[in-house]
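I am attaching a structure below and will ask some questions about it afterwards.
Yeah, one chain of the complex is gone here, protein chain that is, but the others are all in their spots.
In order of appearance the chains are A, B and C, and numbering begins at 1 in each one.
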């Protein structure tokens, strides 16, 4: 591994907690150079909802590449893009009564967010984007301006402006109506805060620590947006593609956002891919006004299409996520009960689950212990005080069971270490 | 094609000039749904320097995917990444006496630029980035702030600040020493312009219209940077990977930038991939300070490694580019001479070549006529007055010849139309 | 008055509500060209706390000018400045146990605020200034950025940044602890809001509608500031110099701000004059780092010194303000009770008093009617829904009585008009 130490930038991060050389992967497992197997409850930070190297997607990809179909095409018309658009329309949009236009903004989540912010500002002619505490939307300057993490914001090296910070659901004391502040700010002409162009929100804050917004709160937010002509942008980069059960994480609430950002698990195979969905009347882009070299990466269209066909033409995956999510929740509650003296609490929805500890050192030690026991887990939250579980949605029940046992053991080990 | 009109955002652009449905591609050709072949002098906007679906790279990619090697790994250690780093070090860096650290900032050029700007600001503690007229560095807010195109800047919807605009080589009247302005600004404590953190430059401005900086100018710029403790960032996203002949476009000048951005042709196969190269003493990132989901896309490591092995272990490709570049130049000069009355002029280096016209309508009509004749060409420049030629570096001489004949015919046809 | 309509800018404002040509003034009265007398409960927007043309101040001023003492001296040392500093130290600072350094930042309130914001940013090395809803701090860009009024902010023509908006005391629902939001923001490293350099606050918001901060709230704010190393800036431009009773409006609360801004009534005679007071350890200015031509206007030093001698060497004025303030309050309560059906409510402290109405049209009509009856009154508040009373502190009881009768009559007349 000297090559990494000698040649790769110090910015590398996950490798520091997981000092192994990974070689192969399949379903919910990755394997290192010595053939050691790791159960993966990290899933590419949510980019591998269907597990590693799913055979159906793999076959579609290999076939496409073998036959010399076009790989890279910017925003030219290609057969693979046509099929993706048809499938996305038929499998995702129409059954849900949604009429979004699909923008290919570049292949990553932050590209999707940057495009969303631009169009919101263009459509409204206003500049401010309202954002929530503990949010995460990406690392390029536009997205970083609406991201909460102080260390990452500091990395910008310039002030991050044109935003308004708001308390996420339950951020204050629990008794305060959290949207009262926003309502007062925008209804008072002398608040000093002009009407935002849009509000950007994650329905479940992943990096923020699996903070779950209630459907009631989301509906109240959506209503406030429509009353005041602010766009509602849902960043579903981590929580979309079934992570919370339904394809879009906002479905449960009944809210219909003006703009939706998708990436991570959209290609289904770990290929860089992202879309920004826009209500048709918002699609006032001029041709090429936002562009990017890799916004027409056809292999990603192919695996994304295969994933939609495989997982979203029926309700099986969604039901599985609901069922397995409940199972994980109940298991985590047992763990939290056992460690109530450490202030352990459980959060989550679908297969985005977490145990939080009062002492962030515990969470760190849990992840370290889990790695030693063959389980990949990461921390989240303002102080990395949350142990986050994002298993592939396709993880078998026995693997979930095995992983949760490791979690339980790791918490016990962590607490013993820190006692 | 109704699916695109009904479902894809209005932001789509290239497809408007090239109304065909592309299906397959090989070497320097792409094929539409009817099997019609197009000679590709666009090359994925410079992302396909080795042509479409090069068999050596294809085999490496298929083998990797077939054997279920790990696809998506963020910044974990993987075998594929190790091999890429070793090969990049051995084939590119060491033979050139370069000691860069390699950062994987996310898979696109704009990610590489955003990381470069961040580290420049972090290292120096200063905020301003000096940039040049007619530059292009990307569409996310940080990169857009250093990009020249007015329409794309307007798309930001917010002021783009913390930059200083400077005249590119030969931007003024030709007799003015272009760097005099920068020198005065930074040496005069009352100029009102504080010392920039860095200067970001393309050695040949691609989107700006194939504007070529002379080696003398680059050296003077580099000297001014080092005298005043400003970092020199070369954005080699479009001109790197051999486009101008050598692997890095700045090699001819002898300048050694502090930071280099690479993307586009780096994977060699059209896969999203980018790196930011940093002088070791600048690599003061904290772990995870800049991150991104798709910064560990292993298939791109694999094809990039194969491309380095195939094309850069000897000087054959470089020599070919030099030779074919001269050939293209001389052919374009014949065309320009024929159309001297339209103010046609020729520019370029290596296989980044262009003919510029006084009337931008001519350039547009040339590209339209070329498409009808089976050649993909795009315009560039402030007013789209430049016809840009970016053939794959591996294009055979007879294909170059054929393409240049189409260019010559297309210019004649364009001028007839507009007469 | 055609000269005004033909020659003065449309920006003129008070003259529109008070269409008279004023010629002379004395004590609490101004007189128009026809000799008509107006009782002045506006007092130069708080700049005439000691009434118009107070004879003691007038004599000092005439004597100074007659004897050809130096008038204009920038920040040179002058006898008049020395006397002012000695008197301010002996009469104001020392008796209150305060050790401020005195900065002469230019002759207006907004100069004093701009200097305060600069030194806060310089001392802390941070950029954000926290400010409150409905605040008013001035019209130059730095002060405007911390001002609430939306129309005035819009006039900036550029985004007003580097600020954090917070709810003023009682701005939310009354049950929410208003400082909870600030505490959460600064104690959570992922809130997305970095630690502000300072908080700027008016203890009673004048332009905002005579919104009174409770002493408890001010103490909690001060404590939060000191816990987190944020400076507390009190903008006492309108509420200082005895408007609320004591010389500084914050004296009642026991809070000792880090920085205090004074202007308006500081010269006592309507002469432009302002100071910024700094705790000694904050006085790290470089010589001339903030300057301005009229920061050494000696006639203002002279009248300010005379005013301190006349009014602040004993407690008589303060007692008068307390007593008369209570009287005005009780009279206004009678009016509000009479108009409870119009949602009339009473606010204030000292001789900064107000009646607010649910319907802003009432407040406007009250001021119009009062003018017709010979009383100058202005509206305040987000929607100009508040009738503001700022009589000179030296107003005789019979004048207060007369003015309040006009207020009572004017409210009745206004409501009849609008019924």
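Definition applied: a contact is a pair of C-beta atoms (placed from the backbone, for glycine too) under 8 Å apart; a residue touches a chain by one contact, two chains touch by 3 or more.
A quick note: this is a predicted structure, and the numbers were derived from the prediction, not measured.
Q: Can you list the shown chains that the omitted chain is in contact with?
A: A, B, C
Q: One chain is left out of this view; which of B:134, B:303 or B:369 touches it in the full complex?
A: Here the residue in touch with the unshown chain is B:134.
Q: Given that one chain is not shown, which residue among C:263, C:305, C:395 or C:410 touches it?
A: Here the residue in touch with the unshown chain is C:263.
Q: Check the options C:272, C:325, C:350 or C:364 and report the residue that touches the missing chain.
A: Of these options, the touching residue for the absent chain is C:272.
Q: Determine and list the chain B residues touching the chain excluded from the picture.
A: Counting over the whole complex, chain B touches the hidden chain at residues 127, 131, 133-135, 146-151, 153-154, 159, 161-165, 167, 171-173, 175-177, 180-181, 184-185, 188-194, 208, 381-383.
Q: Residues on chain A that touch the omitted chain in the whole complex?
A: Its contact residues with the unshown chain are 158-159.
Q: Which chain C residues touch the hidden chain?
A: These residues of chain C touch the chain that is not shown: 1, 3-4, 7-16, 18-26, 30, 33, 44-48, 52-53, 58, 61-62, 65-79, 81-82, 85-86, 88-89, 101-104, 106-111, 114, 117-118, 120-122, 127, 138-143, 145, 151-152, 155-158, 161-162, 197, 263-264, 269-272, 276, 278, 283-294, 297, 299.
Throughout what follows, only the chains that are shown with their structure count from here on.
Q: Could you tell me the distance, in whole angstrom, between the mean C-alpha positions of chain A and chain B?
A: Centre-to-centre distance between chain A and chain B: 31 Å.
Q: So how far apart, in whole Å, are chain B and chain C when each is placed at the average of its C-alpha atoms?
A: 58
Q: So which bits of chain A are touching at least two other chains?
A: 127, 151, 161-162, in rising order.
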